[in-house]
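The complex appears here minus one protein chain, its other protein chains still in place.
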Amino acid sequence: MNTVQLVIEFLGTFAFAISGIRWAAYKNFDWFGGYVVGLVTAIGGGTIRDVMLGVTPFWMTNSIYIICTAAALVLAIIFKKAIVKFANTWFLFDTLGLALFTIAGMQKTLYAGFPFWVAIIMGCITGVAGGIIRDVLINEVPLIFRKEIYAVACILGGFVYQICYYLDFNIEIIVISSFTTVVFVRLMAVKYHISLPHLHDMDEK
Amino acid sequence: MNTVQLVIEFLGTFAFAISGIRWAAYKNFDWFGGYVVGLVTAIGGGTIRDVMLGVTPFWMTNSIYIICTAAALVLAIIFKKAIVKFANTWFLFDTLGLALFTIAGMQKTLYAGFPFWVAIIMGCITGVAGGIIRDVLINEVPLIFRKEIYAVACILGGFVYQICYYLDFNIEIIVISSFTTVVFVRLMAVKYHISLPHLHDMDEK
Partner (left out) sequence: MNTVQLVIEFLGTFAFAISGIRWAAYKNFDWFGGYVVGLVTAIGGGTIRDVMLGVTPFWMTNSIYIICTAAALVLAIIFKKAIVKFANTWFLFDTLGLALFTIAGMQKTLYAGFPFWVAIIMGCITGVAGGIIRDVLINEVPLIFRKEIYAVACILGGFVYQICYYLDFNIEIIVISSFTTVVFVRLMAVKYHISLPHLHDMDEK
């Protein structure tokens, strides 16, 4: 389990960083800008979570996230447009990473003694806040507020975790069920273009 | 006192959330985007304050804020444009909430052992930072930097608190004086279109 988790964490971090770097490239940022946006996309959510939990941000105790983002940047610089050909690969890694980060965020929150509803919110923040900061830094409206089921996948995964927990399943089953839920919901939503209803403008403020 | 405070806190949270959701609707966000922007408007300021004070963010210990924002979203979805008809009501709740949040922010800071000048800044952050984050998330220049007396009401309320404190008034008098100041300044400013002077561009950067 531990090795699988490590591999997914690495791939997820990599995919999140690539997503940030692609947007930075779209905005013609320089290498430093690309690195920062990539890094923030990958570690931003977990950092906000850790600061709110009152613990040391996870990336400060293990340099793998810094290195992983640097690798993503080097790859993006060398292979340029070829990066786009692997869009499906990044999408898969991104989805696996999303599921893993959500569950890791929940577990860390539960471990810190908070109730499930806080853990579900923290799982969601861990999964999606990095992408929101990315969009703020490139000066765009956060994508996640307008498109696709993304955060909802995290939240549903969180509920499945909670239900399985109350049903007294063992921890492997809980994690696998929750993980599968996030991945499945995300894949189905993209495949069938499912999205949440939109709000309608109420006034000319 | 306690019940009054609770009611105001609920109404204030509700009004702050509605303000976020209206802006989210204006930008055609989906339900999730509306919820996040509403929530951040309502709890963002207090969260920044608590993180800087080194205590657990207030909303993580009481689910009322999460529920209150959900109620605001449901209302906004069901009643749509009718929401706007109650603009004066939201404005009143918003103003009461602003006053309460400012004072709550000050008291928490003083209680943590910081001097008055830190408490006044923290009161102001509690009252206005949520609205600033809201504006960043919808990708607009923060309204508060260009329009109306809003933050100044918090700051004046803070000074009144400090003066009454040094005059050795009892706590009810202090709170009521400070609360009234925030509400009065805000109402007067809106009624008579009072605003701060603006800065003039110095250069073509």
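When the chains are written out, they are named A and B in that same order, and each has its own residue count from 1.
By definition in this document, a residue touches a chain if its C-beta (ideal position, glycine included) is under 8 Å from a C-beta of that chain, and two chains touch if they have at least 3 such contacts.
Just so we're clear, the structure is a prediction, and the values are computed from it rather than from any experiment.
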item	value
Options A:136, A:163, A:176 or A:190, residue touching the unrepresented chain	A:136
Of B:42, B:83, B:103 or B:132, the residue in touch with the unshown chain	B:132
From A:5, A:56, A:89 or A:180, residue that would touch the chain that is not displayed	A:56
Residues of chain A in contact with the chain not shown	21-34, 36-37, 47, 51, 54, 56-57, 60, 63, 66, 76-77, 80-81, 83-84, 87, 136-139
Residues of chain B in contact with the chain not shown	51-52, 54, 114, 117-118, 121, 132, 136, 139-142, 144-147, 151-152, 195-203, 205
